[in-house]
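All protein chains but one are shown at their positions in the complex.
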Amino acid sequence: MSTGGIVGRSVPRLEGRDKVTGQARYVDDISLPGMLFGATVRSRIPRGKIAKVTFGPGVDWDEFVIVSAKDIPGKNCIALIDDDEPCLADGTVNHPEEPILLLAHPDRRLLPQAVEAVCIEYEPLPAVFNIEESEQQSQIIWGTDNVFKSYLIEKGDVDAAWEEADYIVEGEYTTGAQEQLYIENNGMIAAFDPQQGVTVWGSMQCPYYVHKSLVKLFNLPGERVRVVQTETGGAFGGKEDYPSVIAGHAALLAMKSGRPVKIAYDRIEDMAATTKRHPSRTRHRTAVSKDGKILGGEIEFTIDGGAYETLSPVVLSRGAIHAGGAYYWPAIRIRAKAVATNTPPQGAFRGFGAPQSLFALERHMDRIAKVVQLSPIEIRRRNFLKPGETTTTGQTVNEAVDLGKLLDRAMQLSDYSAKKDRFARENKESTRKKGIGIASFLHGAGFTGSGERYLSSVVGVEGCADGTVRILVSSTEFGQGTNTVLCQIVAEALKVRYENVSIARPDTQEVPNSGPTVASRTVMVVGKLVLSAALGIRQTLEASGLLGATYSPEEFRAAVRAYVAKNGNFRSLARYEQPEDIVWDEQKYRGSAYAAYAWAIYVAEVTVDLTSYSVSVDDFVALQEVGRVLHPVLAKGQIIGGIAQGIGFALYEKVIWEKGRMQNGQMTNYIIPTSADLAPIRVYFEELGNVHGAYGAKGIGELPMDGPAPAVINAVEDALGVPFNSIPLLPEDIFDALTNKREREKLSHVTGDHR
Amino acid sequence: MRARPAEYELAAPGTLSAVLSLLAQEPGEWLPIAGGTDVMVQYCAGRLPSRKLVSIWNLPELRRIEVTPNEVRVGAGCTYTDLRQHEIVSREFVLLTTAAGWTGGIANQNRGTLGGNVINGSPAADSLPALLVYEAELILVSAKRERRLAYGDFHTDYRKTRLAPDELVQSICLSRRFSEYYAHARKVGARNAQAISKVCLAALGRLVEGAVDDVRLAMGSVAPVPLRLRETERVVRGRRIKAELIQLASKTAAAEIRPIDDIRSTARYREAVAGNLVAEFLERLSIAGRQHE
Partner (left out) sequence: MSESPPNRAKCEISLQVNGKVVAVRTYPMERLLDVLREQLGLTGTKEGCGEGECGSCSVLVDGVLVNSCLVPVLQAKDAKITTIEGLAEGERLHALQQAFLEFGGAQCGICTPGMILAAFHLLSKSPQPTTEEIREGLSGNLCRCTGYAQIVEAVAEVGRRGAGG
């Protein structure tokens, strides 16, 4: 294996072999001696007071460990931003499936019936179930006004823009909840020792989030809480904050019983009780000139956070900042709010607010195009952000991105113009209508604004006795190839063999807090820190005289061995420092929101079959500028996987709610694409580099989630000549729209005269 | 997994006559389980009421296909894969093998049985409309007797059949007289694989001198039972296929079915799609007819 040129090549995945041989151990593959199994008794009503709890007949309750809110040693909360979510309901419940009691028993098979046998009587209270009901405020279910958080982003003079406008275009766009559907359900194993404290092992994205919440729940010092990530079978954001809930539950049972406890959900429970993507409603009102330039606009962006605040403020933030997309807005006013409803709290899902607001924007751009009588291509071209221009938060685009050229390339790759013309001709005679649609967008990598500074991530690289180096981060692998890419970065930086770099398991006892594995930050932010820490190892060796200015991999290895033999294991740490040019005003919500953006143009070609009203995606072109591709196979996998989820978001994945409870919580009835449903997805990268990321890489994990839904729905409108502004778009919805004339009249209207 | 295996009994006597004896001794007490692709889903969800099951998986008397000059007798214990792999069944009963290929994924086709589909009586079952248009007959057996019943008479209401508590379906008999008919099947579901149907159509047609000499239409997921569209057949039989006939047939089909709103779809969507599927069939029948002239 050669050194140098490791980054940029598809090196063998470190984590790969265990996964293809079935050796990888996920939490439900693991047993500890004397382990009990735990289960959760949950609310059956959306809102009310708990009146009475009865432990019913048919169960030998003496054999069970039972935990309630009274058993919580510390604060009864899931520590996150504002600590409003209880770990266990204490007297009141605010959503169906809210955890009330915990049970444990040595025989896993006895638990389902025991859970059913707990009889809880409630005094129900009126509940609210969607954004509109929450806004009415006839029931206040959270705080003083049902609003978890709101933001106002302002730039320029919007009111002047109305005056100047030749057209004012309005539209309302909605997106539904979406279930992450990682194939491995949530699970945790916990152990409690009166001296050593709490240890948990399980499926998770953010060991230090779980750590923080257990510290508060148990009122323990940090050193007496240990969190270890086990092999995690998919996450996509669904294991960002929920693991703190299930870890707390398992740990409480472990504490009460004195035995290790495993809680592993089945699919029915995981779908019913855990977080989903926030449903959204976006209202656009845009001032446009007759030559199609955006003069200004107002955007009202509202998301449904469920019963407790959890991560909603951050989802709202990202969604609001992305609401203006890849265009230049001379003036804008974005009013964003997250509201409470009596449904299980919503949470992170790849994209984290941006897929919602970008769906709205990209549909709205096509609407503007129609009103102004320009093509969807032209309207975008005329408004693209250019280097030197500022975003909606006033951030200057300081990289040489040329969206116009990217658009040209995407059009050429997708044969856009020829197809659009051909489809228009051929559709007249056919019951299979074809269409082609486009989405242009960006995605900011890393935490928003001052988030990275607040996280203050620390990473370590360690020299080991055998001469290898080991990476110490809390960043987790759950399919994206974290371990592989971070090792590539270090091997490249130190010019050593890739095989001689390893990475420690994310165990809070062993690794520093490099921040959560979210926000597309791992390669860009953590990777850059890891690179820095690795160079620190080299500096130490050079300073000690064991290494020259140039060296071979073997010499490096020998130097590490020698240093360790003399001084013991040695570590180089690196801590995040906000680059000076990233300045953010948290009060005014202005400035540089993200250190770097990836940019993309996606093109979707669809067929709408008017016999069944079903949409199939026949071809998909995904072109993105990502700074640098560090591992081509992994990068391509991220893009295609994200696009598959985006197509699901657009056409298949509907959460059917009734009184706050998901009705279709089984894989039979919650529809994601199978291998027979996805046409080839063609992926192309451009690489402009970037100073803030390791080897110029920008984050790509979430980018592919933003474009597919609007591209597909734009294509459906192209095929049918009918606009659709709500996803998921099911065949039944298409049928209703085509046959219901009233629906067809909800088109854009024009105010103001042509000047 | 919400069931306690310790509470369940599974008998596997190994021969059909032993199973039938058990059913005769304790009628209604034992739930037969073949491939388990339906029963085990209920079991895993903790929603299987029966605690006593008797395995009829892989019984040689049930899992065989007999070919005679006039009839093919498909054993009730044949899996969907068995059907798809059988040369004569896949050549002469393409509606059935097409439906078999729609059912679940390959793993479920390897275990799900035609008999299981028949006994469950779910109107959404993919293969049942095919059995209706092929005018299948069932051989029902018990310890006491054997009887033959037209499949069209087997379902009485939603998931209710004429099967006696001590009976099993032994075979599904398919007449070979439809092998020259034009056959067309289409399923509309939420995705291309592993989908419970929203509407599905099995259709056979024969044109003689440009007119519809015979037509058979059956649909799934549009009524409490798999439905033969006799009204629509009446309207089409004897006529030449022209635009007005196609429209009339389409409307008649939409009116003849009794779809509901459920977790998967809506009644009005099903009506419209049912009409469209009938129209599509007639158009293709017409083209096929012209190709033969």
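Observations on the structure shown:
Order of writing sets the labels: A and B. Residues in every chain begin at 1.
Basically, a contact is a pair of C-beta atoms (placed from the backbone, for glycine too) under 8 Å apart; a residue touches a chain by one contact, two chains touch by 3 or more.
Computed from a prediction, not measured in an experiment: that's the story for all the values here.
Of the listed positions A:G16, A:G34, A:P126 or A:G721, the one in contact with the omitted chain in the full complex is A:G16. Between the chain not shown and the residues A:I50, A:V225 or A:L678, the one that touches is A:L678.
Mapped onto chain A, contacts with the missing chain fall at residues 10, 12-13, 15-26, 28-29, 57-60, 113, 180-185, 231-236, 266-268, 478-481, 633-634, 636-637, 640-645, 666-668, 672-676, 678, 680-681. Contacts to the hidden chain, counted on chain B, fall at residues 1, 3-10, 12, 33, 35-37, 40-41, 43-45, 51, 53, 55, 57-58, 81, 104-108, 110-111, 192-194.
The rule we apply is simple: only the chains that are shown with their structure count from here on.
Averaged Cα coordinates give chain A a centre that lies 43 Å from the centre of chain B. Listed in rising order, the residues of chain B touching chain A in the complex are 1-6, 45-46, 105, 188, 190-196, 263-266, 268-269, 272-273, 276-277, 279-280.
Listing the residues of chain A that touch chain B in their complex gives 109-110, 112-113, 266, 268, 610-614, 652, 656, 663-664, 668-669, 671, 673-677, 731-732, 735-736, 739.
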